[in-house]
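Before we start, here is the structure in question, set down as structure tokens.
Not every chain is included here, but those present sit where they belong.
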Amino acid sequence: MTLSVKATLARQHFPLAVDVTLPSTGITAIVGASGSGKTSLLEVIAGLAPTGTVEVSFNEHLWQDAQTRMPLAARRIGLVLQEPSLFPHLTVLENLRYGWQRAAQHYVSWDEVINNCGVADLLTQKPSQLSGGQQQRVAFARAILAQPQLLLLDEPFSALDEATRQQFVDYLRQVATRYELPVLFVSHQLSDIAEVSDHVVLLQRGQVLSSGPLPQQLRQEPLRSLLGMSVVSTPLPGLNEPSQQRLRIYARDVSLSLQPVPHSSVRNQITCVIFAVHESHRAGEHLVELECQRQYFFALVSDEAWQQLALRVGQRVVAHVKAAALHHPFIQPLRESISETR
Amino acid sequence: RETIHVAVASSLRGPLEEIRNQFEQRHPEYHVTVAYVASGKLVAQVTHGAPYQLLVSAEPRYLDMLHARDLTLAAPMVIGYGELVLWHPDQAGTIEQIIEQADFVALAQPKHAPYGQAALAYLQRHFAHDRYADKLVYGDNVAQAAHRVHVGAADVGFVALSQVLELGLLSSAYTHLPTAPRLPQAIALTHQTKQNRGAQLLYDFMLAAESQQILATFGYQSTAAQEFAHVASD
Amino acid sequence: MLQATDYQAIALTLQLATVTTVILLVLATPLAWWLAFTSSRWRGWVQAIVAMPLVLPPTVLGFYLLLALGPNGFIGASLEALGGRHLAFSFAGIVIGSIIYSLPFAVQPLTEAFRAMGRRPLQVAESLGASRWHALRTIALPLCRGGFVVAATLVFAHTLGEFGVILMIGGSIPGETQVLSVLIYDHTEALNYSAAHALSLGLIAVAVVVLAIVYGRRPAA
């Protein structure tokens, strides 16, 4: 089950030139600098690009090539554009019902979406009477209520405050897994991407720089130094967390010592080996890649500490992972949903 | 009731309304509808399928033209003569003085309106070209000439006698122009009459004494001498 | 004060204006749509040709329409060949004349409204499962309501006041083609100024009230 996209589209500084096959399950993040072609790529997939040579097929169904062009309505795409494109003449309720009432089947329930997106109080308002964040919430709810078979999200949460965004990211994860709804997710919020995505596509100047599963992408540049984060998928010895299938560890939450520390508020101490040392994007610091039972994770270590502790590749060390870093709220819904569907 | 469609030059509207009323009283089985159309349009319309049975025109030459194309049953018949007058609401004196003093002289467009042709002919006969040429303001027809005088935009205007009578003007406000040509008013039946006997009845009625009386009260002359003069000059 | 023919003319006029407006909006919408969104190099020419009915004096336009619609004309003759009647001097004929005469007033504001809207709202509607046609009806029409109001009121009012074309291709047959504007014109021709004043005032009063209601219902920007 895949989404394959092959497109050439003239843009200002470089053409968008992609030929990529994405998994059509789970959440695929599209990452790239401002102006690298993320929006253009989504427009190509959605069939919104008026020109260019485009070939798109989704799960063996041809959506578009030089000859055919499946109508947008038949593609059943839930679309959240970078600028929330609510219908200004309709109330929020009418906007939400627009796609809902046209859907053949309703696999997502009305109440679930309304409650999770916090739009219940806004139903009678016109879009012009909504704040920026409220507009985004309505646009997101509208896309899901249309019962899509593919969700294309172009920075859907950029106008939300952190707490609300966190809720939406969690809810997105739930929706994607519970209903096996494939999602393409453009976001500048790398932390969000690290939290929810299964697959990451990196765009640069209109081209796909790399495309692969999240854990692998996190071990490569540029995400490695930008995020300094790793995903480990089986419990590590020493991590006194309940069994988790997937755990995100930030390098900055990991410190190293040569021996276990007895009286410390850092609870999780893991004995591991220094696998490699990478540049971090901060001067005076290194990203130390640690290996423990073929799982890899990072620690951010200052040059001073590196020298003072006389560390070197291949050395056995104790990694201290702050418990706080493991208690990140996203883990809760994530764990639930994964155990439900996988 | 059977309907008779009549097309009438708009300058004849006054007498035609009277004649229609009289005719409908006499023949209640007929309903007469009247379309007031300028002569040029009338020709175009009759040529392209207008449903009129009876045509009443202030421009017999246009009816002649239709007859020449075999669009009428017979040559046009003159029912009376219109008279051109000069309407000068505020001025007194001789025609020469009045025209001299006027800033604007209103008349109908001589290119297609007979009253306009008569007015221009009159001016050309009695005045040097430069005495009137830049005073002339043209209207579509004689009615528009009258409007201009009515609202005061033109000081004087060449209009039909029938109009000054309809407006009930004092005799001091207008001057007869005996040397101006008389304007024959003519009627003709079209081929549509074949399906409609009423049109023939109305045609006859318009030549009858009652109609002639009505035309006279609106200032149209109907002397045999005039008729003879017209036919002779043709 | 008003006579039977006056009332007949008023009814006929309203009927003509309504029918013309409705038909014209239906015809002009796809044309305006095409003009707004096509990238054909003929667009400029088509748009210029749509504006043509404006350029000719109404009576002259009426003259050419009479040529086309009458029994000798292309359209009229075709109809008669099919066993129908030609269209000159009929209500259908003056409807056609009014439609052609007012075409630019419908097409141009609609084209501009569609352009200003752009394709995006329609694309969003389609992505939400709406058919082209349904998206047009539920999204484009209401979003371009301003353009439709301008088009409809210009066409309606223009047809109320239209008389050159109608007089030419319709004549002035009471109950069939004698509309109010022709009647008022006739009254002035007959120097029957008081009747002309009365009808003009009545027409204006009705039109002002109707339009004020139409316009008044739209809130300010």
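Labels A, B and C are assigned to the chains in the order they are written; within every chain, residues are numbered from 1.
Everything below uses one rule, namely that a contact is a pair of C-beta atoms (placed from the backbone, for glycine too) under 8 Å apart; a residue touches a chain by one contact, two chains touch by 3 or more.
From a predicted model like this one, the values you see are computed outputs, not experimental measurements.
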Formula of the full complex in the shown chain labels reads A x2, B x1, C x2
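Here is the rule we go by: only the chains that are shown with their structure count from here on.
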Chain centre (avg CA) closest to assembly CA average -> C
In terms of CA centroids, furthest away from chain A sits chain B
Per the C-alpha means, the centres of chain B and chain C lie apart by a whole-Å value of 34
Chain A and chain B have mean C-alpha positions lying a whole-number Å distance apart equal to 89
As the complex stands, chain C meets chain B at residues 59, 63, 66-67, 70-73, 76, 86, 88-89, 167-168, 171-174, 178, 186, 188-191, 193
In the complex, chain A touches chain C at residues 46, 48, 50, 71-73, 75-79, 81, 85, 87-89, 98-99, 102-103, 142, 146
In the complex, chain C touches chain A at residues 119-121, 123-132, 138-139, 142-143, 145
